[in-house]
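Apart from one protein chain that is not included, each protein chain of the complex appears where it belongs.
First chain written, first letter: the chains are A, B and C, and each begins at residue 1.
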Amino acid sequence: MSYYYSMKMKKYIQDFEVLRNERLSKDYYLLKLWCEEELPVIMPAQFAELKINDSPSTFLRRPISIHDVNYEKNTITLLIRIAGDGTAKLSEIRQGMILNMIYPLGNSFSLPLKDKVLLVGGGCGVAPMLYTARYFMQFGFDPTLLLGYRDKESVLRRGKFEKYGNVFYTTEDGSFGEKGNVLNHSLFSPEVFNFTKIYACGPEAMLKNLGKWAIEHGVDCEVSLENLMACGVGACLCCVQNTNEGHKCVCTEGPVFNVKDLIW
Amino acid sequence: MSYYYSMKMKKYIQDFEVLRNERLSKDYYLLKLWCEEELPVIMPAQFAELKINDSPSTFLRRPISIHDVNYEKNTITLLIRIAGDGTAKLSEIRQGMILNMIYPLGNSFSLPLKDKVLLVGGGCGVAPMLYTARYFMQFGFDPTLLLGYRDKESVLRRGKFEKYGNVFYTTEDGSFGEKGNVLNHSLFSPEVFNFTKIYACGPEAMLKNLGKWAIEHGVDCEVSLENLMACGVGACLCCVQNTNEGHKCVCTEGPVFNVKDLIW
Amino acid sequence: MVNLEINFNGLKLKNPVLTASGTFGYGTEFTDFIDLNRLGGFIVKGTTLNHREGNPYPRMAETPSGMLNAVGLQNKGVKVFCDKIYPEIKDYKTNILVNVSGSAIEDYVATAEMINTLDNIPGIELNISCPNVKEGGMAFGTSCVSAAEVVKEVRKVYKKHLMVKLSPNVTDIVSIAQTVEEHGADSVSLVNTFLGMAIDAKTRKPKLSTITGGLSGPAIKPIALRMVWQVSKAVKIPVCGLGGIMTAEDAIEFLLAGASSIQVGTANFVEPDATIKIIEGIKYYCRKYGVKDINELIGGLKS
Partner (left out) sequence: MVNLEINFNGLKLKNPVLTASGTFGYGTEFTDFIDLNRLGGFIVKGTTLNHREGNPYPRMAETPSGMLNAVGLQNKGVKVFCDKIYPEIKDYKTNILVNVSGSAIEDYVATAEMINTLDNIPGIELNISCPNVKEGGMAFGTSCVSAAEVVKEVRKVYKKHLMVKLSPNVTDIVSIAQTVEEHGADSVSLVNTFLGMAIDAKTRKPKLSTITGGLSGPAIKPIALRMVWQVSKAVKIPVCGLGGIMTAEDAIEFLLAGASSIQVGTANFVEPDATIKIIEGIKYYCRKYGVKDINELIGGLKS
């Protein structure tokens, strides 16, 4: 498969100190973590496996995307949506507590070959898109972001996202940006659409529709998937995604796949 | 068996708010808890079953003696010794957190029929002795306390205990009070010993020796035992102690037994 | 209004929630916490023909998400049950079943016969699966031949609802269930505890006086659920499911897997009012997901 799968980056098990836990909205929290040691290079769409402390009902680690990185300050930021007990515990974590992570995991979005690229995030899927936009920008690209939310109250980190690209919004109820889901946005109307590549993360249904659209319109499209994981390092074979080449591990051969390769 | 076994007191499941968690020494913590509702009457040597929050390795509740009660302020005080994961979690609990208890459980030390009584506590077994002394005092008795510790650093709540009785000490290394274990104390020398009844709580070996001594010397002696418990309410039959009348539940027919009735 | 009533092969349950034998005493231990009349039923302690002192202390060890017990059927014998305990509990407006245990077929039969005379006991749960007594119990429940034999003999003398409690410590629980069905069981309950063991690494000693004991609690839930699913597809009599049920969600999973009623065991130790919370939780679930009748959920696993 494509070149970006072959990258072998060293993985670390490290303790991070929680610098800040900020509630962004009803279900979303922003965790800022600091590590004593220098951070390794992290690629866009890579993730970490977090150990959940003090949770009687959470036995395995939980995969969470890298939302942002600050190499000068040795900090990593995570965007957490409460989905169940494990993420609920993460939302309760307080400053000064220690969080153990295995990272950086997975492959990454490939660097665009030419401008203009569209980054699409839906709901919790906006998480990896901030660092992706920032990363692409460093390489001279000027990404456009399209972020889909339920409603105005759910919109996350506007100021931050808007620093790294031109940002458009959809909300299901139309209370912010255009009404509908991301594919309903006018960016996708034939007269307007002028991107060479789409990068996306979000709910499976959104990614499938987007992938179908991209293939039909001959647009290159990479998606970051969120399968259930046990190990995160390619050992258990639990996280597989069916592809043209058979079952692939989302944790090591993903989370990023080109939609052309997926059998959905 | 004796009259105090027949008492049937209503049990409650209640949430308590942690007012204070004070570290007393290396392994000992004092938890002060407050309940919104009025406290029921609690008898000396009764205990509570505490739910341990946020502990992946602690599934069952943990039995802990009532160390002190303040009916005016609706507070209960517990003395916790770190023995394993469950008590370690209790030691980390902070002000404002909620602790769920089932209480009051078990029978109790019987009221002395005449003065003078000796209350013996060893290590963590001093826990129920404070409330016992205070309770007996209210009924006009003037208890003597003999508290055994490892060393001077381990001595707990001196000021508090000394309010409710005449207190003597032993330490294993002689660094405070008399040297040795409680039975080595000069209170037990034939010329000195003038108590009509002994009430004791502490390590099994101590209670056994004390019981043997009491029987040999014809002194009435009640001990409070600490068997492993699952339910605390007489349902599981896990906590049994062998007695002259067969297996008895320590949680409902104990924790207090007259040493005469025990088969050790 | 959600209908929670279930006709469990003749037993009328006001809801599917019963309590598991040996974890709920005689019910009276819990009256400070809950109203027993609200339960679908409760199953009293393992009762044997003669008084049993049970195994020596220690009888309990905590394990990851569970516990081991080695109580060994401590009870005062069926006569004391009939004379002293039955009169105290018989007027609760719920189904009181007696868990009948034994180590010889004659004992099972004699015990069942005495219980048969008690008007307000609509059924027994025949325990052929206790792992904690040397001379038998589980041995009956781990082979089809012996299970058939004991059920057949008890059926002859016991006229009311005969529930048979199966052991999970077997290769093929389905054929045992089918055998007891064939020999006259009105229902099966599963599972009893798994034979397990715990060692104290410090002292190098077993944590239980009997070395091995029965594992219960959430740890066993996935295996219990699988067995309930397998058995309920293979027999016509209803299945009472148990093993690690702590919450209403757990209970609903067992119903979906095919159980027509469930038992709450070890959970009673952690939350003495677990049963009531589960009943309330089931009601809440039904309202939330538009379930009008709890019977819709039974065996309702989608594929």
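In this text, a contact is a pair of C-beta atoms (placed from the backbone, for glycine too) under 8 Å apart; a residue touches a chain by one contact, two chains touch by 3 or more.
A quick note: this is a predicted structure, and the numbers were derived from the prediction, not measured.
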Original post:
What are the shown chains in contact with the chain that isn't displayed?
Top reply: A, C
Original post:
Of C:18, C:36, C:49 or C:68, which residue touches the hidden chain?
Top reply: C:68
Subject >> Residues belonging to subunit A that touch the chain removed from view >> reply: 10-13, 51, 57-61, 102, 227-242, 246-247, 252
Original post:
Can you list where subunit C touches the absent chain?
Top reply: 63-66, 68, 142-143, 169-171, 194-199, 201-206, 211-212, 215, 217-223, 225-226, 229, 244, 249, 252-253, 256-257, 285, 289, 300-303
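Basically, only the chains that are shown with their structure count from here on.
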**OP:** Could you pull out the chain whose C-alpha mean position is farthest off from that of subunit B?
**Re:** A
Original post:
By C-alpha centroids, what is the most central chain here?
Top reply: C
Subject >> Rounded Å distance, subunit B centre to subunit C centre (Cα mean) >> reply: 36
Subject >> Between subunit B and subunit A, distance of the C-alpha-averaged centres to the nearest whole Å >> reply: 55
Subject >> Residues of subunit B engaged with two or more neighbouring chains >> reply: 58-59
Original post:
Which subunit C residues sit where two or more other chains touch them?
Top reply: 65
